[in-house]
Structures are given as structure tokens and as C-alpha cells.
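For this view, one protein chain was removed and the others were kept in their places.
Each chain gets a letter, A and B, in the order it is written, and its residues are counted from 1.
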Amino acid sequence: MTTTFEITGKFDTESDCHKLLYNPLTKPLKYRETQCYKIEFEGDAEAMKAFVHKVLVDSISQDAHEGGELLFPKAAFVLEYGMKGAALDLEKEMILTYYRTLTNPGFTLTKLTLRKRIYVFGKEAEPEQFVRDVVNPAIHTHEVLRAA
Amino acid sequence: MPLPHALILKFPGTNCDAETARALKVAGFSAEVLPIALLEPGKLDTAQMILFAGGFSYGDYVMSGRIAQLITKHKLGDKLRQFVDKGGYAMGICNGFQILTQLDLLPRGSLIHNESGRFICRWAGLKKNASSPYLSELPDEFELPIAHAEGRFMGVGDDTANYVTNGRAALLYTEDVNGSSQRIAGLQDDTGRVFGLMPHPERFVNKVTHYDPDWNEAERGWGYYMFKSVREAIAV
Partner (left out) sequence: MSKAVFRHIPITPLSADELLDLSKKHKLSLSREDMLVIQAMFKEENREPTDVELEVIAQTWSEHCKHRIFGAKIEHTLDGKKEVVDGLFKTYIRNVTHRIMDKKPGFVLSAFVDNAGFVKVDDQTAICLKAETHNHPSAIEPYAGANTGLGGVIRDILGAGKGAKPIASLDVFCFGPPDTRQEDIKAKDVIHPLGIMRGVVRGVRDYGNRMGIPTTSGAIQFDDTYIYNPLVFCGTMGVIPIKDIEKEVKPGHLLIAAGGRTGKDGLKGATFSSVSLTTSSHEEDQTAVQIGNPIEEKKVADFILAARAQGLIQFVTDCGAGGFSSAAGEMLSTVGGEVWLENAPLKAPDLESWQVFISESQERMVIAVEESAMPELQKLADIYETEICKLGKADGTGILKVMHHGEVVCRLDNSKLHEAPRRHMTATWTTPKRGEDTYIPFEEVEVGNELLKMLMADFAIVSREPIIREYDHEVQGHTVLKPLAGASGDAPQDGSVIRVEGTQQYAALSVALLPEWGKTQPHLMGRACVDECVRQLIAMGANPERIAILDNFCMGNPDDHTELGALVETVKGMAITAEAYGAPFVSGKDSFYNYFKTDEGPISIPCTLLVSGFGVVEKKEHVVGASIRSTGSKLAIVGQASSGLAGSVFARMIVKNARDEVAFPNAPEFSEAEAFDAYERYYELVKRGVVLSAHDVSEGGLAVTLAEMGFSGKAGLHVDLSLVPTLDNTPVAEHLFGETPGRIVFEIDDKHAHLAEEAGFTIIGQTTDDGFLTITNQRQQLVHLPIKQLKPIWQTGLTEYY
């Protein structure tokens, strides 16, 4: 079975895209960043969910959204990216290391993929500059998503 | 009388253990750095204070202090809670504060990424907001260095305002440094024996580590007085 949890920060606000890019934009744009955990597993789905909430989510400052649909339909586009297969993902390694210490997790984690989503807001927002400046093909893979 | 014993827990990635031990010794503790691999519940019985030191436990991956909290809980179960209930002291500095908040030993809240999204290494002005065994020998206002990426304390609803009123928020920044709600820099539990703070008292034990060569407000650095305060509290 496969499921995705997208984590948003309760105290996050939209930020200026200037922070992400290397050349000034002609028009100011805003963005929000979220973290996705794509989980492939076998066994008890409730146990898996409990693991996610215990290990990956901070209930005070974060919300977890299950399913993987884009959360902010108003975004002009979404840049989803993450470490490519051969590149070391330190957070993923740490999660797996912790998972392996559990004597009886109640489910089997078969694959874990971490992706970041950058929701870009504003008319005339085009993904090219974001892809060029945010993603490095030497370590990342990416997709540009748009709400249906 | 034997010196009060402080146990400093060292997770993979903890990196302020040596200077914290040094500071505790100067303030009159006997201090022991305990790698987490050697931690077992019985160890707590040897100590009057458990100290969670600064650093990046398990790299702080996922979020600061999370894996350390899970491992600690796994190793100690309720033993830490019992240790505090029996009169033990628990202190968390920086990453240690982050771990302590996750271990439910402090009032509800979470230390999240600084509002700037950056790591911040600087000195910060602090003011006492309540009495605390950790602050008794310090003036109302003083300063300590901070160095963290996740030091913005946030609660649920009116939590943080209440902490300021009821004194759980023992220590406040004098100005906004990281976006922390109510400028909270340090928290205590209702007994006062559990105390966590983002600033680093262990880095300001001697005058010579102040940034201003003419600093002369006390005989020693403010951090010394923080450890000395709790040393006195334990000795009573």
C-alpha cells in the first residue's frame, strides 16, 4: 500500500520568492513550502499512521494531510523535488534508522520517499527560473505540478 | 558533603557536553558525560540533576530533538518523570531544551524554525519573568549567547500568554531575536526543578568570553551564576 502525508506548518506564512531565486523577479511572487513523506508499507495502516504522527509530525506546530493532493489550489504551479536515488537523504536515513530500532512497529515500511513542495502564488508565475535555481540535477529530481 | 552529581546525556550529535561539564564543575557540581549507549534507568539514581546539553542530537533530522526524545523515552520510560517527582532537577540547554519540550516535562509548546529561517549565532539580552531555582543569583536582566536554528517557542492558543502570566515562562528575551511567541527564551515546570532555555550559559562562565573586552558587570560570566543558582538550590 502507498500513501502520502504532506506536512504543513501551522505558523507558516507565505514568503517572498526572492529568498529562493538568484536574480530579481520582474514581479514579486510568494511561496509556501511543505514536506511530503511518501510511504509504501505492508501491514497495519493504523500502526503506520501512529508512527507518522509520533515520529514525523509535531502536533503543536504542524498539520498532517493524508492523500497527496495539492493543498493550495490557488498556486500557479507547484515545484516538487527531492533527493535522487543515489544521493544521500539524511532525514530519510535517520527515519529508517529509527524505524529499524523498533521491535514491533506493527507494519513493514517497504519504501520511504521524501519530497519538498514549493507552492508558488501569483499571476504570471513561471516555473523555469524556480527549477533552475531551486533544483540541482546533480542531486535532485523534480516535477512541476499544477492543480487540475 | 559530596558534590551534587550532574549527569549530562550525550546523544550522537550532542556537542556542548564538554563545556557544560566544565561549567558545572566550576559551579561546584561533579559532572559526568554519559553517552546514550550507556544509559539505563538505574543511572538516574546516582544523580541530583540530569542535563540535556546543546548540539544536534541525531542531526536534528525530522525536527530538533525528536529522535532523541523517542530514544530517551524508549530507554527510560517513566523513569525520568519519577526522577523529577522525587525531587530531581532536569535542565535542557538549546538542543536539550528542544528535547525536554518533546519529553512532556515542560509546559506544552514546541520550538520551531526561527522566523528568519536561519541559524542565529549572537548574544541576546534576557530578563527574568519569574523566580526559578536556576535564576536566583542572577540580576533581573542579563545576557547570554544564543546559537540555534530552531528556537522559536510556540504554543497552542493562549498558552504562551498564560506562561508569561503564571511564571512558567521564566526567561524572556529583551528583544525579538527569533520570532518566539511572547519572546519566551526559557521555561520551567510547576516545581521549578525542570528548566529549559535556548541560550547557552555554559559559554559565558568567564568574563573573557564576553564580546566586549570592557564588560565588567560581575565577577564572572552570567552563565556561572545560573549553574551556581541551581547548585545552591540542590544543596539546601
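Methods note: a contact is a pair of C-beta atoms (placed from the backbone, for glycine too) under 8 Å apart; a residue touches a chain by one contact, two chains touch by 3 or more.
The structure displayed is predicted, hence computed values, not measured ones.
Touching residues on chain A toward the chain that is not drawn are 22-23, 86-88, 90, 93, 133, 136-139.
One chain of the complex is left out; on chain B, the residues touching it are 12-13, 15-16, 18-19, 22-23, 35, 37-38, 54-56, 58-59, 118-123, 145, 147, 200, 202-203, 205, 208-209, 211-214.
In the analysis below, only the chains that are shown with their structure count from here on.
Chain A and chain B have Cα centroids separated by 31 Å. Of all residues in chain B, only 58-59, 61-63, 66-67, 70-71, 74, 108-110, 112-113, 117, 152, 154-156 touch chain A in the complex they form.
Touching chain B in their complex are the following residues of chain A: 9-11, 15, 19, 54-56, 58, 60-61, 90-91, 93-95, 98, 101.
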